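Only a portion of the chains appears, each positioned as in the full assembly.
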Amino acid sequence: MELETFPNPRPERPYTITHINPEFTSVCPKTGLPDFGTITVKYIPGATCIELKALKYYYLDFRNRGIFYEAVTNAILDDLVAACDPVEMTVTAEWKARGGIHSVIEATYRRP
Amino acid sequence: MELETFPNPRPERPYTITHINPEFTSVCPKTGLPDFGTITVKYIPGATCIELKALKYYYLDFRNRGIFYEAVTNAILDDLVAACDPVEMTVTAEWKARGGIHSVIEATYRRP
């Protein structure tokens, strides 16, 4: 699926955009049971910004996909970086407890 | 609309002023539906400070204006910087969730 973007209205000024999605869900490939979490994307846009509705539909694609905690975070970061070529981007995934243990995974990309 | 200012009572001492408005609303240009958010302005004043009542009326001008998240933040920063020429100013816009996703946009100006 393609992640729609739009031109950054102020590319000459570095500023940060944060999108917080507390309604993310995917499926554990081992147990087949759903995982629930909050995905936060924070970035300094380059030439383009991620369109909010497109981001929402992008997240929906994970609803019935089997994927591990560590892989989800890195996959989202890779896809969003590929879509909008940001100056810098951090993806944080905070998961509801499984077996009594909460997990948080955080990965950062910085334009070389 | 002109943003009234008053002389900084202690221009020789750098200090910070923060104005938090949790009652900001504008209109989404795509859907025509209202957006609600909190606008925080934090700055080190130069020769003048922004008058509080004038700031309130300035915000009211957005009530029925169609404007995107990223544009609002940058527009407010531009207008306030133009009005009071601060040493430094940060504008943060925290939006109520749309489609389940909360967004935060933050931009900073530093006097060259």
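Just so it is clear, A and B label the chains in written order, and each chain counts residues from 1 on its own.
Methods note: a contact is a pair of C-beta atoms (placed from the backbone, for glycine too) under 8 Å apart; a residue touches a chain by one contact, two chains touch by 3 or more.
What you see is a predicted model, and the numbers here were worked out from it, not measured in a lab.
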- Identical protein chains across the whole complex (2 displayed): 10
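In this section, only the chains that are shown with their structure count from here on.
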- Task: Can you grab the rotation angle between subunit A and subunit B? Superpose on CA, round to the nearest 5°.
- Result: 70
- Message: Could you list, by residue number, the parts of subunit B that touch subunit A in their complex?
- Response: 68-71, 73-74, 98-109
- Message: Under the stated contact criterion, what part of subunit A meets subunit B in this complex?
- Response: 8-10, 13, 15-23, 45, 49, 52-53, 55-56
